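With one protein chain held back, the other chains of the complex are shown just where they sit.
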Amino acid sequence: MNGIEVRNLSKSYDGVKALNGVSLRFEGNKIYGLLGRNGAGKTTLLNIVTGRIFADRGEALVDGMPIPENDPALRKIYLAGEKTLFPEGMKVQDTFKWSGEFYPAFDPEYAGNLAEQFRLDTKKRVKSLSTGYDSIFKLIIAMSANTPYILLDEPVLGLDANNRDLFYRLLIEKYSERPCTVVISTHLIEEVSSVIEEIVILKEGAVIKNEPRETLLSKGYAVSGTARQIDAYIAGKNVIGTESLGGLKTAYILGGGDRDAAGEGIEVSKLDLQKLFIHLTNS
Amino acid sequence: MDINFESERPIFLQIAECLEDAVLSGAYPEGSQIPSITEISVGFKINPATALKGINLLVDSGIVYKKRGIGMFVSAGAARKLIQKRRAQFYESYVSGLVKEARRLGLSETEINSMIRKGFGE
Partner (left out) sequence: MTLKAAYKYQLSDMKRPVIIFYCVIFTILIFLTGAVTASASSGASTMSYLDFSSAIFLFVAGLCSFKEPFLMLLQNGVSRKTVFRSKVLTTLSVVSVMALIDKMILLLGKAAAGVYGNFKYFSLYEQAYADPLLREAAFLLHMKMFLFDFLMCFTSVWLGIFITVLFYRLNRVGKIAVGAGVPVALTFVFPLIDSLLFHSKISSSIIRFLDFAFGIASRSPLSAMISFAVLSAILGALSWLLMRRAVVRQ
């Protein structure tokens, strides 16, 4: 199993570079968080990797096999994308049935079970589903297909808090019992933070961070104090953002140790993933 | 049992502590089976790898042991081991910080002692 790999992927739309020489690898039965602002290139990346659109340059491979026009390679990945590609008039139960035809490992019992838990009426037609239930039926199929790679593009779009909670628990349970490689692309960073193991951050079509969650979080911290104290402290450090509230200045830093050497009067605190993300991706 | 995601303490440490608390309180008696990695990670909504890390801490310190194919169980004498460990850590965990804060506020040793006596009296 050597993962989904993209090498030097580039794609432009109307002269705007959606992806700019992206090289990445998703592997090893881990849960990845693919994070980025609107338009950073996440959906483009996922669409190229599943053959829905073509890259201008670069290559995409699954377990060593090039993706475009390769049925065995495409069979290994399931993408629950933002756009619903199922026919509007098809009933949900038929989307399950056909998914079973195309994905031999599809578990119809599990899918039915999930539909019940989410209270999804499988007799409904795709076009009559609300935004939330549209996301739900797609994520049910993604979780039931049992492909080695599962890609989820904004899986909880439109889901209420209860259903989001249910989804994360189901995902963790499924992943724990049957390890696979999952990539979740989402804007709900704090919600997904504890579920993911690896983080990839895209900014304007390029990868700015690609490392384990623990590593990234351990590097980030915030220092607060008077402007003079902070300015003195942050000299020579990798500052990713600052904020001032009256005389109180806060600096956000990404770096190694020596946060203990902050000195008296300077308060050091942890940076959560969302704050880290915001400061890293603010232009 | 809840994880404080805002805290400085890594999640896997908090998991370990939560489980230790449960052993100490008797919720998980010695010899009984504790929830699986799946159940723990689902229950706390965390990545199973993190849950595993926390459990392994308990395995390493002899609080819990794994029976292949069956599950994980609380070791005999686990409660005693935990009490010993926490006693040894008590000074660092509670006293050191207390004294530091007391000093910052200008409280004397006598004042602190009378507060402690008050606490035991209640």
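What to note about this one:
Which chain is which? They are A and B, in the order written, and residues in each are numbered from 1.
By our rule, contacts are C-beta pairs under 8 Å (C-beta built on N, C-alpha and C of every residue); 3 or more make two chains touch, one makes a residue touch a chain.
Since the model is a prediction, treat every value here as computed from it, not as a measurement.
Shown chains touched by the hidden chain across the complete assembly: A.
Contact with the undisplayed chain is limited, among A:Gly51, A:Gly132 or A:Pro212, to A:Gly51. From the options A:Ile77, A:Leu114, A:Ile150 or A:Ile230, the residue with contact to the chain not on display is A:Ile77. In the full complex, chain A contacts the hidden chain through residues 13, 47, 50-54, 68-71, 74-75, 77-79, 81, 83, 85-87, 98-99, 101-104.
We take it that only the chains that are shown with their structure count from here on.
Look at where the CA atoms of chain A average out and do the same for chain B: the two points lie 32 Å apart.
Partner chain B is touched in their complex by these residues of chain A: 30-31, 165, 168-169, 172-173, 175-177, 190, 193-197, 214, 269-270, 272.
On the chain B side of its complex with chain A, the touching residues are 3, 5-8, 10-11, 37-38, 41-42, 44-50.
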